[in-house]
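My questions all concern the structure below.
Omission of a single protein chain aside, the complex is shown with its protein chains in their original locations.
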Amino acid sequence: MREPRRILGRVNWLGLATIALGFALWELLLRAGFAQYQNLPAPSAMASGLAEITSSGQLLADTLHTLLSVLVGWTAALVLGVVFGLLLGASSTLRRYSLASIEMLRPMPGIAFAPVALLLFGFSLQMELMVIILPALWPVLINTMGAVMGVHARLFEVGRTFRLSRGEIMRKIMLPAALPCVLVGARLSMTLALVLAIVAEMVGNPAGLGYAVVREQQAMRPELVFAYVVVIGALGVILNAVLTGAVAMLFPAASGRLREAG
Amino acid sequence: MELPHQDGVRRILADISLELRRGEFLTVVGPSGTGKTTLLRVLGGLTASTRGAVHVNGRLIDGPPADVVIVFQDYSHALLQWRTVARNVAFGLEGKLPRNQISERVRDALRLVRLDGHEDDYPWQLSGGMQQRVQIARALALRPAVLLMDEPFAALDAMTKATLQDELLRLRDATGSSFVFVTHDIEEAVYLGDRVAVITGAPGRIERTVAVDLPKPRDQVVTRQMPKFLELRYLLHQAIGQTEHA
Partner (left out) sequence: MDRQSKKNADFAGQLRTVLASLPPARGLLPLILLLLVWQLLQPGPSPYFPGPSQWWTAALTLFSREHLVAAFGATTWTFLKGLALAIAAGTVLGLLIGVSDRAAHALQPLLEFMRAIPPPVTVPVASLLIGYSETMKLTVVVLSALWPILLNATSAVRQIDPLLLDVARSFRLTAWQRTWRIVLPAIVPSLLLGIRIAIPLAIVVTLLVEMLTSLPGIGALMIRSQRNFQSSEVYALLVMVGLFGFVVNDLFAVIEGVIMRRWPPRS
């Protein structure tokens, strides 16, 4: 347990102070009537707005919907990305006959799928998933493919010199060696999935945090809009932290290597 | 083990004929690019020779033989960085022995290389010299008849190298395995070997084989000062063609 003093010393006091100062200034200016941006809420209003939506359960409902969307979409993207990434990584023939297609599909912004998804699925969870899954699978696929291709040749030779079967080589050498890169791809994919879910909810499916922001904006409740924005930002940070923590717990060796590699 | 052979479209090796006796420490020395590594890989069954054959204990090999293990130079790529030291050493035995026997062998191997206490560390937490010892332990755990070592100490600093050289000799005495040790360091070749084979030229050929009759146990300071040592060193330099005096 590190001494409290050392932890205190590492906190960015100046940074926190700046943020606090900023908030205080914001509040003060609005109250004093100096700044009167028509729809800019005071931080105090934001706070009470936050309390309001929390107690009414609205916040929970919206958050859960988005969370469901993100998790389902991300899992699907993960599975598809890993499977195809492994196949492409292992076979140069497959790569030759598909990389160009991938390069053409990859730059397609997820948002461009929203109208098509609306056409096909209307307002529904499936609409969101369609927007999430394709763009979110690219980081996983590319990283997995790169990971497999990047397994050092020496490791395979070690497998052969100890007379391992091909299955054992795959299981004991290739998969563990590729894991750190795949995990990085998974993390990128998660961040992307959240953004895509939000976009899908703004433009299409009227449910979840993305829709909540638009809904409150159209209802002219700026303090709630800001409150939801903060929640979305926080959700992103939390998801990332949970994922990193889960990886550290499940794969201590991999996260050690990740940390080592910087 | 013995083999005569040549290799490949671009002839890397030609007319190699070697015999390794039980418990012998054979060093193979020569400048870079002469095919020393290729020779080791052929002996280890990783590469097939186009002509000729390798016999271990009288049997012709086809692929990596069971009682021959290679120790590679790049330890960080040859070890499974995601496994603990103990699990790395156990790697070659998995599925081949019951579990309690495996842990016994792992313990013995780690004790031999003086890494007991590091069972639960990960390779990336250890120094270069220690990682190389783990690789050696992994090889020894199999109780192989022959260890093939491809410039294993080339990536290490001078002091670690010296320590590991002596450890290696100690290991040879303790286990009775035979060693084929490839190096480009002439002094290392003389210090470690019972016999030194010199490979030069393109395609690489065995220029000559020299018996090293220096007293044992070898000592880093004493042995390297002996006139016989210097004589052998000069001989080998000549054989490689690195001196001006004919």
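Labels for the chains are A and B, by order of writing; each one numbers its residues from 1.
Going forward, contacts are C-beta pairs under 8 Å (C-beta built on N, C-alpha and C of every residue); 3 or more make two chains touch, one makes a residue touch a chain.
Because the structure is a prediction, the values reported are computed rather than measured.
J.: Would you mind listing the shown chains in contact with the chain that isn't displayed?
T.: In the entire complex, chains touched by the missing one are A.
J.: One chain isn't shown here. Among A:Gly110, A:Pro139, A:Gly159 or A:Gly208, which residue touches it?
T.: A:Gly110
J.: Name, in rising order, the residues on chain A that touch the hidden chain in the full complex.
T.: Interface residues of chain A facing the absent chain: 12, 14-19, 22, 37-40, 95-105, 107-116, 118-120, 194-195, 198-199, 202-203, 210, 213-214, 216-217, 220, 222, 225-226, 229, 232-233, 236-237.
Here is the rule we go by: only the chains that are shown with their structure count from here on.
J.: Centroid of chain A to centroid of chain B, CA atoms only: how many Å?
T.: Each chain reduced to its C-alpha mean, chain A and chain B end up 49 Å apart.
J.: Give the list of chain B residues in touch with chain A in this complex.
T.: 44-46, 63-64, 66, 69-70, 72, 74, 77-78, 80-84, 91-92, 94-95, 122, 124-125, 142
J.: Tell me, which parts of chain A touch chain B in their complex?
T.: 152, 154-155, 157-158, 160-163, 168, 172-173, 176-177, 179, 253-254, 256-257, 260
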